[in-house]
Structures are given as C-alpha cells and as structure tokens.
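Heads up, the thing below is written out as structure tokens.
A protein chain is absent from this complex, but the other protein chains hold their places.
The chains carry the letters A, B and C, assigned in the order they are written, with residues numbered from 1 in each.
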Amino acid sequence: MAEEVPIARSPIVPADPEVVAAGWAVSGRRSSAALRITDCMPLAKVAIKAPLGGAMAHGLGVRFGRSARQRWEIGEGEAVVLVVGAGPGEWLVLGPPRTQDRLRSVLCHTAAVTDELVSVIDLTHGRALLRLTGERSGDLLAKECGVDLADEACPDGAALRSAVSGVATDLIRDDVDGADRAPTTSYLLHCERSSGQYLFDSLLDAGAELGVDIDGYVPPGL
Amino acid sequence: MIVLTCPWCGARDSEEFGYVGELGARRPDPKAATPAQWRSYLYQRANIAGWTSERWYHRMGCRRFLTVERDTTTNEVRSVLDAGGLAEDQ
Amino acid sequence: MTDSAARAHHDVAKQPAGRGHPVAALRRSRYSALSLLRHGIRGDDWPLAWRTHDLRRGYQVVIVGGGVHGLATAYYLAREYGITDVAVIERGYIGGGGSGRNTAILRSNYLTPEGVRFYDRSLTLYSALAAELNYNVMFSRRGHLTLAHSDASLRTMRWRAEVNKHSGVDSEVIAPDDVKRLVPHLDTSSEARYPVLGALYHPPGGIIRHDAVVWGYARAADSLGVHIHQDTEVTGIDVSGGRVTGVRTTGGDIATPVVINCTAGWSTTVSDMAGVRMPIQTFPLQAAVTEPVKPFLRTVVVSGTLHVYVSQTDRGELVFGASVDPFASYSTRGSLEFVEGLSTHVLELMPSLDKLRVLRQWAGVCDMTPDFAPIMGATDVDGFLVDVGWGTYGFKAGPVAGEAMAQCVATGATPELISSFSLSRFARGRLVAEKGAAAVGH
Partner (left out) sequence: MTVLREIGRAPDPMAMRLDTRPGEVVDRETAFTFYWNGHSYPAYEGDTIASALAACGVRIFSRSFKYHRPRGLLTADYLDPGCIVQVDDEPNVRGGHRLARPGMTVRPQDTWPSLAHDVKAANGLLGRFLGPGFYYKTFIRPQSLWPTYERVLRRFAHGGEVPATAQAPGGRPRYDKRFAHPDVLVAGAGPAGIAAAVAAARSGAQVVLVEEEHSLGGHLRWGGPADLTALQELRDLVGATPGIEVLTNSVVLGRYDDNWVAVVQRGLAGGAERLVKARVKCLVVAAGLLERPYVFAGNDIPGVMLSTAVRRLVNLYAVRPGTRAVVLTANPEGDATAEDLTTAGVQVVHVEDARRGGDVVRAFGRSGVTAVEVAGGRRLECDLLVTSVGWTAPVSLLTMAGNIPRYDERCARFRPDVARLPSGVMATGGIVGDGSTAELVAHGEATGREAANRADRLAREWRTMAPQGSGEGAARPAPRPESARIPELAPQPHPELFRGATHGIVDFSEDVSSKDLFTAVAEGYRYVELAKRYTTATMGPAQGKLETVNVVAIVAEATGRTIAETGTTTWRPPYAPVTLGALAGRSREPRRVTPMQPWHELHGAVPLVAGAWIRPDHYGDPESEVLAVRERVGIIDVTPIGKIDLRGPDVPRLLNLLYVNRWSKLDVGRVRYGVMCAEDGVVLDDGVTGRLDIDHYLMSTTSSGAATVWEWAERWLQTEHPDWQVQVTPVTTAYASVNVAGPRSRELVQRVVDDIDVSSEAFPYMAVRVGQVAGVAGCVLWRIGFTGELSYELHIPASYGLHLWERLLEQGRDLGVRPFGVEAQRILRLEKGHLIVGQDTDGLTRAFSAGLAGLVKLDKDDFVGMPELGWQRESGDDVRLVALRTADPALVPHEGTQLIDGNDRICGRITSSRMSPTLGRSVCLAQVAEHLAQPGTEVAIRLTDGGTAVATVSEHLAQVDLQGVRLRG
C-alpha cells in the first residue's frame, strides 16, 4: 500500500508561520534584519569519500578547505550545486531541494567509471544546515568558534571544520548578494542532525546583542 | 590552550583534538606474544620529561590521527604529521 | 619475604631497636595553649620546627621526596622501629610538590574492599595525628558528598556505599532532599541540566590543613633524629649486582642499601635512575581558590559527572579541584580552559555563586597508573622500594603509606594491606578494580 511522500521535518522547529516548501515544513517568516539566521534543511546534502588525488577527487575539482559553485547535469536538467572540500578525501555536495537522489546517481555513475573505492551517501536528512548572513555574522561566530574568520584567513569560498558552540561543524564562507547587490558576508553551518536545534538556539542567544533575527527558508536557497 | 598546527587544518586550539597517548612499543604479534611482552605493550610508558612523540586525533576537524612531537615540560609542539602518511598530493 | 625487602631488613636489623619517644623528644618545644601563652608573654622565639644538617656520607635509608609520603615514612621508621639513620632528600622545600598543591580532602569511601580498608586506616591515623605529632593539622570532619546526576552514577554510588558499609565505613546513598538540607546553595531542582538524583554521603570525610601535615611530620621526624635535606636533588642511584648501593645528589654522594622512591609526578624519572620501568603517565592536576566569603558550605561536595569538587576552608575561601588535564605533561602552569570548565560546572551546581571571584589557580603533577591504584613495595632491584603512582589521591594516603612503607623496610615483609598494590600486578594482569568505578556509568 504505497502512499504519498510525507512532509519532511527539520530538526529545528520552524518559527511561525510554518509553511510547506519543496516538501518540507519550513518557517514562512521574513526578516530584513542586518543579521539573519535561516534553517536551510531542505537543501540536498550528499557526502562523498574518495581517494585523495584520485580520478574522483580530480573530477570534483575542489580541494580540502575550499568550496565552489558548479553547474551539473543531473538526469533531466541542470542544477547549481555547491561542492565543498570538507575533509581529506571527503566532500560535501549541496544542491537544490529534492535533487539528492539525482545527485547521488550522477555521482555513483562517475564513481563507477573510476575503479576507485568511493562512498556516496545521501545525508540530506542526517545533518542540520543553517545559513548566517550579515556583515556582523563573523562577530557572532567569534563568540562560539575559536577559528580566526577574518577575511584574510577565511575568504569567500573557504571551508573548514571546527567546533561551534562545542559541536563539530562544517563552516563554509559563502557570501551572498546584499540589498544593493554588493556581496554580504554569509556562512553555511553544517552539523550532525540531532544537535541542530541546540546549535540554532545557541547562535540566536549569542547573537541577541547583535540583533540577529530568524529569516524563513525560500527555495532554492543556494 | 596550546596550538597544534594540523597538517590538514592549520593552527588550531588543542581543545579540538583528542589526546591518545605517547607512541609506545609497536603492537606485538598477538599469536606469539608472551604475557610479559603483551602487558608491557599495554601498560609500560616511557613518560619522558622532554621531547616526546605522541598520538592525537583531530576530533573536531579533519578527523585524522596525527603524530605530534611535544616537549612535555613546556608543552611546546615541534611537529604534527598525519599518522597514516596520507597527503594531498598522493 | 621479598628479596629487596629482606635485604633492607637485614641492613636495618643491625640497628638497636627500641621505639623512639617523640613526646619526650619534643618536650623542649612542646606546643600547647599554655606554651603559646608563655611565649606570648615572654615574647621569645620558638625553637626550630626542624633543623638543618650536613649531608652524611652514608645513611641506612634514603627517602627521595620530602612530601607527606616521604616524611611520614621517615617518621614511622623512627617512631615504630627505631630506625633513625634516615635521610629525606627534597629537591626544593618540604611539601612543595603534590603535598602542597592538593585540595586536602580526606575520605575512605572507595570502591574496592582493599581500597576502603587502606584509606580507612589512613583516616584513622589522620584523626589522631594532631595529638600524635603535637601539631594541630586541623582535620575538619565535615562530611563528604558525591552527587549522582544519572541513574548510572547512582548505581555506582550504591555499589560504593555497600562495599564501604561491609568494611565498616560510614557511607550511605541519600535522597535529593537530604542533599539540599546539607548544602542549601545547591540547585536540586529538576530543571537543572544535571539534576541531582541523589548522593553518596560519607560523614567521616573532610578536609585538613595540608601544609600542617607536612610540617608536623617533618618536626616529629626531625626530633627523632631523621635528617631532612631541602634544596638537594637526587641526580642518580647506584645499583650494582641488582642491589642499591648509593644515591648521588647535588649535595654529594650517599652510600645506602635502601632507597625509597616517594616522589610524585617525577617518580618515573627517579625509578629510571635505578633501572626500574613504570606503568605511569604524568598528568597535571589543577586547582583553584576563590576570595574568602562568610562560611556557607560545610560539607565537601563532589560531582564526578561534572569533574568538580568544592570545599570551603575555615578562612572562608572555596577550594576547587577537578580531574587531571586532558593530556600528559610535566608543566605546572595553570590553563584557562580549566578555570572556564570549572566555573561552568560549579555554577551548574550552585548558580548563586556567579559573583564570587577566583583568586588563584595552580597545578601539580600526578602519576597516573592504568588502574587508578598506587604502586607500593619492592621492585626487581634489591633495596629500591617505591611508593608512587598516587594519581590524584596521594595526600589522603600519606599516613598509611608511610606506615606501610616503614613496615616494608623494617620487617622485610610486604604488609597485607598493600599486597594488591605491588608493581608486579601489571605483568600478572591483576589490576586493582578501582578502575571499575572509573569506567562504569558515565
């Protein structure tokens, strides 16, 4: 007795109003605050493990510590994905909602043509994903993360893993266009799912004096 | 909070890492080892006051096991290498 | 009777026996309210608490380490066995190591019968120590609470309580309400991130003035003829034919058939001098003290889950301790992460202390063994005995360790009380089960 695919739920309880977008229960709240935090859970998240310096690694074309936007052919149609060098021989591919299955099969096909050992694992539901946007997002993160995030040390496109509020977190500097189209500092934070709500609350608390506000999710959000 | 210069992640606070222990004797052949040999491997430590080679794990970062040279009297760190010999250019 | 102990026995047996009489020996400088009054009126000086001597070319027994263990061993050798030709060699000043850096908590509520028996004997000796040494060591029996924040730790508390009771030691598991009655400042509400589900209450536990214990033993040992050499560092131990023949120090060489390693932190280094390998890693143990405030905390409060223990001295300061540092080191510089973690956890337990200020932090070095139990008695080198591996619990054991090591040397036999703490247990794979407690129920 097959049935409709149910609504997916983020580990982070959506701020009111709760709406459905791309099959996910998300927050419909809109904020224009200078410092905003958004739950980006609906994004597809696929983890890859492959030998360093191998064909798969070369194909992904992003080294550990950096991230890059790429346009991929996935089954029927294209998708803009963010490929992250998340660790030594470890990558994370973020894509638009509902693309995880296609991303996985594309990656599996690529892996198949190399004769390397490659793990392609869909972690769309297994991780929490937040976006922190605003000129002072670095100041907020400086309260919870010990790594130097100054532009020189951590420019746009940088990717690193460290402890944020004591939780192992992938930090990706991924600036976005601000109101006047000028790039605004923005970070993606990616951690193990069950700590998502805690991390979200911790950042809200730390950012209170900086006026951080919750901004709902709008697809594609990448 | 000392700094460990992780070969993968760069200079990071020691809080990000887990300390495994000094690099003791290699693991004896489990089939041939006598109780004395095995328990020396299990329990005996050089516990050097000075430069020591030890194992750390970058738990919050690259999640690689590392070989660290540290002076146990000053906590000065001289070198940090990937324990499995893994490198970007292989 | 083990070889090395036998050897030691043979050498010391030549001594004219006959117990020392500290009381008589101390008469010239007896401490009492009266003498205090007399000195107060006359305004004259007190005699030396202990004297300084030239280093002799030979001693019957050389004790390395002028902490509570070394000095107690010397004292009991002289007091119980009339062995007074003893030198205590201290690199710095007496009590400058672990004895002066610990948080001076006394208890006997251990997990294993052998542990309980051993520490209970120590507590007995401690409670009579002021009179025994004619030196007020200010032992304050205020009760000792170990909090349980999970059913797993509650289970371990019960386990400990039952073993304690069976050995006649006063311990019981008490309910949160009783805990609150004993420590009103404690947050026992269910909203606490680490709710208090109960506690192991150990009334005989308490705190003591650690320096006074060191000085009291030093003064009494000195009065019985023991030589205390401060500012003297051991640089080598001579071993020939598997036997100890002497000790080299910065103050000169000493011929001796018996050397006892009573050091903490550096015990591996000293044992290495005699060619004896140890299953020990040295870790810093940090502590901190706050500014004094009016007394509000009577009992000693410990939380294993939060790695913190707290007591308030008679001077009003809170003394904090924790578990050893996360990595091995001989460095005694305090760390920031220690006081941060400590403060976080103290405020989890007692939120109203947030405005209390930390005044000083410090660190000592501890010899951690694989099974959280000490290493005592003979080694493969005749005449080289060890009293080491005391981890974070050495101060509690000072008197009983001294008594047992003295017996080891004087009688040549290993006392039953410490038989399970032998160095050979590791090669035999017979570890002490205190490790059980450390590894269960986190």
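Just so we're on the same page, a contact is a pair of C-beta atoms (placed from the backbone, for glycine too) under 8 Å apart; a residue touches a chain by one contact, two chains touch by 3 or more.
Small disclaimer: the values here were computed from a predicted structure and weren't measured.
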Contacting the left-out chain: of C:H149, C:H202, C:K396 or C:R425, that is C:H149
Which residue of C:D178, C:D211 or C:D238 touches the chain not shown here
C:D211
The missing chain sits against subunit A at residues 1-11, 13, 24, 41, 47, 49, 63-66, 85, 117, 119, 121-127, 139, 142-143, 145-146, 148, 150-160, 165-167, 173, 192-195, 197-198, 202, 205-206, 209
Contact footprint on subunit C, counting only the chain that is left out:
31-33, 35-37, 39-41, 43, 45-51, 92-96, 100, 113, 127-128, 130-131, 134-141, 149-152, 155-163, 165-166, 173, 184-185, 187, 193-195, 209, 211-212, 215-216, 230, 290-296, 314-316, 331, 333-336, 339-340, 342-344, 346-348, 351-362, 371, 429, 431, 433, 435-442
Kindly note down the residues of subunit B that lie in touch with the hidden chain.
1-3, 5, 8-11, 13, 18, 20, 27, 30-31, 33, 35, 38, 41-42, 55, 57, 59, 63-65, 74-75, 83-86
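Here is the rule we use: only the chains that are shown with their structure count from here on.
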Set of subunit B residues in contact with two or more other chains
15
For subunit A, residue numbers touching 2 or more other chains are none
Mind pulling up the subunit B residues that touch subunit C in the complex?
1, 14-15, 18-19, 21-22, 35-36, 39-40, 42-47, 49, 52, 54, 72-75
Which residues of subunit A touch subunit B in the complex?
52-53, 63-65, 87-89, 146-147, 160-163, 168
Under the definition above, what is the set of subunit C residues touching subunit B in their complex?
266, 268-269, 277-282, 326-331, 335-337, 370, 426-429
